[in-house]
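The complex appears here without one of its protein chains, the remainder shown in place.
Right after this comes subunit A.
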Amino acid sequence: MSEPKVTVCCTVNGQKVEADVVPRMSLADMLREELHLTGTHLGCEHGVCGACTIIVNGAPVRSCLMFGIQAEGAEIRTVEGLADGDTLSPLQRAFWEKHGLQCGFCTPGFLMLATWMLEQPEPVTEERLRHVLSSNLCRCTGYTNIVRAVTAAAKEMGKWAESAAA
């Protein structure tokens, strides 16, 4: 039953890494089991909940829907790479200050998706925020404080724009 393994080389949070994986292993499992980056969580493994969201080559990706071997040569960012040493990113800090998490299980996925959104050139309005982040599920917060946290971070980072409707 020993399945042949393939060596995957990629960059994770700025570090070159190598992992020997079976071809059918998902990228999420590769990160968690082979690279011991367990901050990426699995809520559904069928692409709906977004808990597993990471950034691959500059795009948000559901790591449960991608194979590890597809990450050959990729630049990957996970929740573990957001803080700069002891200093939380403005978004992480906003989640903390605005109570944007309760159990924290969905949080890495929201943080990665929102991090990506805040790095895009277009300004963040409430409509855009809700549109983008409605692809992830949270069962604890009722979303109100997630919206408030991301709004606060967007303002701090100079990315916020009042929506036309307001």
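As a working rule, a residue touches a chain if its C-beta (ideal position, glycine included) is under 8 Å from a C-beta of that chain, and two chains touch if they have at least 3 such contacts; residues count from 1.
The working rule: contacts and distances are computed from a predicted model.
Asks: Name the omitted chain as UniProt records it, choosing among "Cytochrome P450", "Fumarate reductase iron-sulfur subunit", "Xanthine dehydrogenase family protein molybdopterin-binding subunit" or "ABC transporter permease".
Replies: "Xanthine dehydrogenase family protein molybdopterin-binding subunit"
Asks: Which is it among A:32, A:62 or A:159 that touches the chain not included here?
Replies: Touching the chain that is not displayed is residue A:32.
Asks: Identify the residue among A:27, A:118, A:138 or A:154 that touches the chain left out of the display.
Replies: Residue touching the absent chain, from the options given: A:138.
Asks: Given that one chain is not shown, which residue among A:19, A:55 or A:111 touches it?
Replies: Looking across A:19, A:55 or A:111, the contact with the absent chain belongs to A:111.
Asks: Pick out the residues on subunit A that sit against the missing chain.
Replies: Per the touch rule, subunit A residues meeting the hidden chain are 1, 3, 22, 24-25, 32-33, 36-46, 48-49, 51, 78-80, 82-83, 88, 92, 95-97, 99, 101-108, 111, 130-131, 133-147.
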